[in-house]
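Here the complex is missing a single protein chain, while all its other protein chains stay put.
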Amino acid sequence: MDLFATIFVDGLIYAAWLFIVSVGLTLVFGVLNILNIAHGSLYAIGAYTSASMVGAYFGVGGDAFPWGSYVALIAAAILVALVMGPLLERGLLRFFYGRDEVLNVLVTYAVFLILEDAMKLIWGVNPYYVYEPYTLLGDVELGSLFYVGYDFAVIAIAIVVGLAVWMSLNRTRTGKVVLAVIHDPEMSRTMGVNVPRIYLGAFVAGAFLAALGGAVTAPMISVQPGLGVNVIIVAFAVVIIGGLGSIPGAAIGALMVGISRAASVHLLPEAELFIIYFVMAIVLMFRPEGLFAKTQARKI
Amino acid sequence: MLGMNHLLAVAGTFAVMAAGAVILPDWAMFLIVMALAKGLVCLGIVGMMRGGLVSFGQGLYYCAGAYTATLFANSFGITDIFLLCIVSAVVCLAIGGLFGPLLAGYRGIFFAMLSLALSMVLYGSLSKLSVIGGTDGLNIAAPTFLGWEPEGRALQSGLYLFVSALVVAAGAVMWRYFHSEQGLIALAARDNELRVEYLGASVRKAMTLNYVFGAVLGGLGGTIAALALGHVDPEFAFWTTSGEFVFVAILAGYLSVPAVFVAAIILELVRSFSNLYFPNTWQLALGVFLLAVIVALPGGLGSLVDRRRKREGAQ
């Protein structure tokens, strides 16, 4: 396969993963105006939970029907969202609505620190593996290269996730209400919208997407402490490039980062470490609020 | 300039701090030196906070200052702390002067994130430069003070007195600046930029100035930290380092200059003891502490002083 096609495929696979882990971040920011560092922790909890659940699934005789492990992966993400979402949003974040954006970043940073150790208390430091779902889909031969079928499943998941989020925001009644809340929470409230419920829903959805990112990643890695910190920085870069709060922006941001990283690995491996920041700095130079930022009226 | 009362307060503060050089045990003196060095960086953030901006990338200057001092010391064999501080301050002034006007047009989370990106680029570049130690970093020799070459406890005391003096001086200068016309413009811009512009003042200039002050303070803080530690590495520019500075600034609030340094010392103490007593859960302890502070002191430590002052004023 020729070099550019390889770069494209590799970039696409990585971009799909980036999109899944960052779309929840941008959604939460769009609705709640909180840049959630604990998104990284939710990702890690998703990875741990899915590793435990898939492990348990095979433990109780899932070998007979290994495809069920995919259900366990998704179920893990749902479980994390339903437990952690309300806990964090109702139990903590709601007390900080309307406060300074940067203060809220610190609040979630504190949550991140707490969850980092909490995970260690629950799962210990030893790694968890759930490689079965990773190999189940077999190989795909592209030119002279082998790819794992699972990689393409990740692309499919990313597309489904992206479409689902976009459709539910733009093509459903609830979605339109959410958009109204994003635009002006105060006005929405006076029009009778139950804003706290929208916030809770959006945060749970964001938590689900974070956990889904972790759950999807778990089969291809060794799940162990320190997972979240690496994810959060790349996810930040992606949503900043795309424009905070923009779903299409996250998709474009993920593609830009994914393809440029793949190009760098193949053509200029030395530059891999900065490529993300480089893309981010370039974009912000020309589009200070990211590619797809919503324009905001200045209040006088 | 500063009035008589203020000069007395400045001298008094320094006298009290200087007493620490005699009574404090070595480890506490070192802890306070580090805390004050970081406090200098945070003071710069507080300056920006007065204008409504929070930089998540002050590690850039902390690191630039530390590396400038180290490279300068290692290349020219210069160990004088005064000279090293001046060199770092000049270099950071230049970098700040370059990026300041560029960043002054950004607000809120975008300012925070762009400053973060810049500091991460420095982190990445330094990690790659194995000629200057890569991620392992470099060592720097202990400082001398205008020809005086102390060792052991005397060195710690010297460093402690130097940083105390620097902190008091920087604090006084910044206090003076905050209450100058230019400084108050920044504070007004925090409430309403457009109004300030209509009144004929340049918000951009105020923001640039705040940023440049932050750069110089960051460079000084980094230099002191490098000299105290004897070591620099790219972690100085990592986002968690910058995050810690922001935390101290938030803990202090933007209402009081001394609160910044008190906040820095408190954070160092909490971290040091939680490290030792909860080796497995120190992050958890730190996180709980952060949350508790944010919940209990929404305006920062400085607001305590401010509240009290208002109450006294009312009586």
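We call the chains A and B, going by the order they appear; numbering starts again at 1 in every chain.
Operating definition for what follows: contacts are C-beta pairs under 8 Å (C-beta built on N, C-alpha and C of every residue); 3 or more make two chains touch, one makes a residue touch a chain.
Simple rule for what comes next: contacts and distances are computed from a predicted model.
Enquirer: Name the absent chain as its UniProt record does, using one of the following: "ATP synthase subunit b", "Thiosulfate reductase cytochrome b subunit", "Response regulator" or "ABC transporter substrate-binding protein".
Expert: Hidden chain, UniProt protein name: "ABC transporter substrate-binding protein".
Enquirer: Using the document's definition of touch, tell me which of A:26, A:69 or A:224 contacts the absent chain.
Expert: A:224
Enquirer: For the chain left off this view, which of B:163, B:229 or B:293 is in contact with it?
Expert: Answer from the full complex: B:229 touches the omitted chain.
Enquirer: Take the complete complex as the reference. Which residues in chain B touch the chain that isn't displayed?
Expert: Against the left-out chain, chain B lists 5-6, 9, 12-13, 16-17, 19-20, 23-28, 30-32, 34, 127-128, 130, 133-137, 139, 142, 151-152, 155, 225, 229-231, 233, 235-236, 238, 241, 256, 258-259, 262, 265-266, 268-269, 271-273, 275-276, 279-280, 282-283, 305, 308-309.
Enquirer: Tell me, which residues in chain A touch the chain that this view leaves out?
Expert: Residues of chain A in touch with the missing chain: 3, 6, 9-11, 13-14, 17, 116-117, 120, 125-127, 129, 131, 134-135, 139, 144-148, 150-151, 217, 220-222, 224-227, 229-231, 261-262, 265-266, 269-270, 272-273.
As a working rule, only the chains that are shown with their structure count from here on.
Enquirer: At what distance in angstrom does the C-alpha mean of chain B lie from that of chain A?
Expert: 33
Enquirer: Name, in rising order, each residue of chain B that touches chain A in their complex.
Expert: Per the stated touch rule, the residues are 54, 56, 105-106, 108-110, 112-114, 117-118, 120-121, 124-125, 127-128, 192-195, 239, 243, 246-247, 250, 280-284, 286-288, 290-291, 294-295, 298.
Enquirer: Could you pull out which chain A residues touch chain B in their complex?
Expert: Of all residues in chain A, those touching chain B are 35, 92, 95-96, 99-103, 105-107, 109-114, 116-118, 120-121, 233, 236-237, 240, 244, 270, 273-274, 277-278, 280-281, 284, 288-290, 298, 300.
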